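Of the protein chains in this complex, all but one are displayed in their positions.
Chain naming follows the written order as A, B and C, and within any one chain the residues start at number 1.
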């Protein structure tokens, strides 16, 4: 087994050496720019489809960011761990089976960390966590997600995850169903119901990705809102992952595992 | 025919003499309070169910506010016009037939004015009018209405009227359907479609009556929002009607007929 | 020393026995109503100014809610602890000196709990805590508080506390001053600066008490908002205090000490 680098604090003099896989995609190219602009990181390899992974080890990368495609990511990460390289993964498509195989591999790969995050937007992660906490204290909870009109599915995955988080919070507090006396709603204005929570999807020219979570009690309202105006908003989360992955050996699913949300 | 009072400007010395019909209901009792507190108005009669309408003429009322019930309002207003009393009506239940009969009666009743308003919230009237104008200039338009969880129907009548206003504005500008690439929405998160406009209904403890209208174009958003926190918010509209009705002979439907919305 | 009741879970059969001090004030009378309406609580005494505190023990109260005045609260609570009664206190006016004396008394009063909370609005407590966490992850943070136009001071105490919480979060994350290139602001549009955070105060007819906290990073925004539409919104916090105080012996300052904010 290849020896692993000890977790270390990067400095401008000794920046962390980072490779990007999927570097020619939109997210990948944004990640390359973000790594290049960070004083404590150095972009040592940028691979596109078809490029040989050995470029990663040849460049001496300590950490690789995988922003490729569902069909390639599991094999990429297996290779990275095998070669002692930490991985930060934003690609979807992981299954219980591929995750299980990765966990086994990591158990034997002393000190290597892998972060798989479905959502690198720090604000979306905060909204989800805070929603679970706030849900314990309010009678009503409802979600409005808003996206550009080219989105193919409704509601968004983030909204579904948030509904699940709210449902967990309500269950923990022993709350029953949300109050709703609606008897007549011929056209479905009350929206989708996900884990008992009503979810509304707005599609609007000029928007990117937005989520509003509203809680209501007698005489009061509490609102969480996250707006992504641009895909660069995912980069602080990617860089947070890069900086922290070596300090978190084994598999972490979800960026919140690296955040101090106390 | 009874002679009608000429329209006049009320003063604290010579306040307008106002009767309230339906004075023991929630809206009616709020109207009595509002009239009593207005320095230029005087409450001269407050009638509940079963009280004789002659109390209105005996008290010398110039204007009557009808906040009764659908089954009584048309007959009340017929009687008021017959006796030369202007009427401000917030009761629903008017049909094309009863409106037609009233128009005929008013044509012969020189100088008497009747205002029938389905919504006395000035903010809701403004939102509807502004929505029709703004709709001409944006690709996307969507409505979110929010109410207390005891409301029985969804979406609200105000939201339906606003959707119709937006549709008129879009048609006037030659706009086609709103852009929406949604292919997969198994649970109905995209909400109701009213006159081609998506309408979402939120039901939340602690809220009263709220409407948000969102418009979107490339790189921008325009939002109209109206919040009714309390039913007293309808009273400025009722008082506006009372003060203006004598200056608008004949039938006016909708408070916007009395407002300067240029 | 008087023996203390063991913490217990209240049931409709054996409700917690609650006294309210300051029962004729606006908050106190709302608290009486809230206790009466809660199936697991029983209002056994309601004292106004001048009433003798012995009515509390005679009625067999286990817990007292103090919503009196700054000049009376410290002496009331001393007496309650002396008689083995838990106290939930919403009155302001506590000083380091009176808090210190209370702590000493409680150290000797085995098992008695006292909660002193400057703000019983659960949403305000959530907003403050979440603001401190979110502050670690964003370049910019700004506060807008909005109240009715009869409020005498600006900004609100809650906004000041929130600014302090944000400042703590930023310091913990090693963040410097918020970015702000303003060179020309002749009329003070940038608002107050509290602990390095800009705070804006809106005064608007129809509003009650509202707080908006906005965080900004490259390409994204995160917003926390709390709206109190009515003073009944403080009651869930008061009841939470009543239900939990016996399980928290000693002095707790701030409702968040009883909340599960992980």
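The rule is short, and it goes like this: a residue touches a chain if its C-beta (ideal position, glycine included) is under 8 Å from a C-beta of that chain, and two chains touch if they have at least 3 such contacts.
Small disclaimer: the values here were computed from a predicted structure and weren't measured.
Enquirer: Of A:206, A:219 or A:241, which residue touches the hidden chain?
Expert: A:206
Enquirer: Which residue from B:127, B:159, B:178 or B:242 sits in contact with the chain not drawn here?
Expert: Of all options in B:127, B:159, B:178 or B:242, contact with the hidden chain holds for B:127.
Enquirer: Of C:67, C:80, C:125 or C:194, which sits in contact with the chain we cannot see?
Expert: Touching the chain that is not displayed is residue C:194.
Enquirer: With the full complex in mind, choose from C:42, C:66, C:142 or C:244 the residue touching the hidden chain.
Expert: Counting the whole complex, the residue in contact with the absent chain is C:142.
Enquirer: Name, in rising order, the residues on chain B that touch the hidden chain in the full complex.
Expert: Touch set of chain B with respect to the missing chain: 121-123, 126-127, 130, 133-134, 136-137, 215, 217-233, 235-236, 259-262.
Enquirer: Tell me where the left-out chain touches chain C, residue by residue.
Expert: Touching the chain left out of view, chain C contributes residues 138-140, 142, 144-146, 149-155, 159, 178-194, 198-207, 214-221.
Enquirer: Tell me, which residues in chain A touch the chain that this view leaves out?
Expert: Residues in contact with the chain left out: 206, 208, 229, 233.
The criterion applied here is as follows: only the chains that are shown with their structure count from here on.
Enquirer: Spell out the chains that contact chain A while also contacting chain B.
Expert: C
Enquirer: Using just the Cα atoms, superpose chain A onto chain C and tell me the rotation angle to the nearest 5°.
Expert: The best-fit rotation has an angle of 180 degrees.
Enquirer: Going by average Cα coordinates, which chain is farthest removed from chain C?
Expert: The chain farthest from chain C, judged by C-alpha centres, is B.
Enquirer: From the mean C-alpha coordinate of chain A to that of chain B, what's the distance rounded to whole Å?
Expert: 47
Enquirer: I'd like the Å distance between the centres of chain A and chain C, where a centre is the mean of that chain's Cα atoms.
Expert: It comes to 35 Å between the two C-alpha centres.
Enquirer: I'd like the Å distance between the centres of chain B and chain C, where a centre is the mean of that chain's Cα atoms.
Expert: 41
Enquirer: Give me the residues of chain C that touch two or more other chains.
Expert: In chain C, the residues touching two or more other chains are 229, 233.
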